[in-house]
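Missing here: one protein chain of the complex. Every other protein chain is in place.
Labels A, B and C are assigned to the chains in the order they are written; within every chain, residues are numbered from 1.
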Amino acid sequence: MKLHSPLDPDFLSRVRENFAKQQVMNLLEARLIHLAPGECAIALPYRENLTQQHGYFHAGITATIADSAGGYAAFTLFPPRSNVLSVEFKINLIAPANGEMITAHARVVKHGRTLTVVEFDVFVLRDGEEHRCAIGLQTVMCVPEKEKAVVVQ
Amino acid sequence: MKLHSPLDPDFLSRVRENFAKQQVMNLLEARLIHLAPGECAIALPYRENLTQQHGYFHAGITATIADSAGGYAAFTLFPPRSNVLSVEFKINLIAPANGEMITAHARVVKHGRTLTVVEFDVFVLRDGEEHRCAIGLQTVMCVPEKEKAVVVQ
Amino acid sequence: MKLHSPLDPDFLSRVRENFAKQQVMNLLEARLIHLAPGECAIALPYRENLTQQHGYFHAGITATIADSAGGYAAFTLFPPRSNVLSVEFKINLIAPANGEMITAHARVVKHGRTLTVVEFDVFVLRDGEEHRCAIGLQTVMCVPEKEKAVVVQ
Partner (left out) sequence: MKLHSPLDPDFLSRVRENFAKQQVMNLLEARLIHLAPGECAIALPYRENLTQQHGYFHAGITATIADSAGGYAAFTLFPPRSNVLSVEFKINLIAPANGEMITAHARVVKHGRTLTVVEFDVFVLRDGEEHRCAIGLQTVMCVPEKEKAVVVQ
């Protein structure tokens, strides 16, 4: 497995500041639990108001932390003064997200100047054991700060 | 375009009851705004705590209402005493979800006994005009009530 | 529905020349049957050596003409002296591709400077009637000619 070298020595603080600006992470009470070059993990404890009709984590909430984990895994490798955009993602819900916490782990598969491809897994913690409940792939775009995301996308 | 005939004459109340059980819809303040055989739309007004780092709706929140709209579009066609599971979905975020409200519109493309395929669009309302901000495809599974979702999936 | 304006007045000949270079289209005996700004359709007559284990068109062959149709639908809108790259696609095989011909129809959903999103449908002709057998979404990249695709991607 290829190791990634960050272009920005301050990538940790840059990602943490960006995460703090995602107000939805605060609403959900999601926490950034791992950051490394090309990697990110986000954890989300169970609350009743995050659930679908069976009382499990809603697929969209699972996707929300997976999308952010994927975006930040890519963002660790971006140059200073750049923005991150999620272009698209695909997620398979492979088991019910039935448990006390879900954790999304994302890893960069291919880092390019413009596009970065990320894979992610989501695990649910139940009775002290983690079970994989989702798997996905995401395409992320690097947008230099001066450019308008609207124009470039 | 083929019209869909619901197998369950009470599909409207069945979907509405199910939607009311999705507690995350209540947290987000999402509303069911359209139901017809093979169709569903869900609207979500803007709030700061639904946003990503630029103050737009987070891609995962966009995906959350799209996933539910897709699941319910399929569910309108399911027989009585059945459950709905989201197997997988793919979403392209084609423009910033920057506006006062987003609305996910889902339509059944192919209804099968076990699997139903749904397409969806998400529009953002900005200054009185709707702009498409996302498009996606979803695979949904019908699970007869007596079976365990865990086993079948 | 928004109409697309091509940036290159010679887009028709540019796409046709590019199509002629895709040698696999010749192997499969696929034909370009429709071109318009933001649109492309490709048809593929049945042959036994294009089939999977049940004698239907193989899903990958269906995907092959869909991927080319999507790339060319985007390419009609690209500026002169640019290349087209398929970044990713997702396809749902919604019915057996069992018939005398399949036809992939692709339409641009969102045209951006760098990325273009395309939707496609594939129909199979059987006993004089067309049935939709696949549906998908694709992300396509525009690469200016002087840049190296390898670097940019």
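As a working rule, a contact is a pair of C-beta atoms (placed from the backbone, for glycine too) under 8 Å apart; a residue touches a chain by one contact, two chains touch by 3 or more.
Given the structure is predicted, the values throughout are model-derived calculations rather than measurements.
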{"item": "Partners of the unshown chain among those that are drawn", "value": "A, B, C"}
{"item": "Chain not shown, touching residues in chain B", "value": "87-88, 90, 112-115, 117, 137, 139, 141, 151-153"}
{"item": "Positions on chain A contacted by the hidden chain, ascending", "value": "90, 92, 94-95, 109-110, 117, 119, 132, 135-137, 139"}
{"item": "Contacts of chain C with the absent chain, listed as residue ranges", "value": "18, 21-24, 26-27, 48-54, 58-61, 63-68, 83, 85-96, 149-150, 153"}
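The rule is short, and it goes like this: only the chains that are shown with their structure count from here on.
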{"item": "Centre distance in Å when chain B and chain C are each reduced to the mean of their C-alpha atoms", "value": "28"}
{"item": "Whole-Å separation of chain centres (CA-atom averages), chain A against chain B", "value": "22"}
{"item": "Computed distance of Cα centres, chain C from chain A, in Å", "value": "31"}
{"item": "For chain A, residues contacting two or more additional chains", "value": "87-88, 90, 153"}
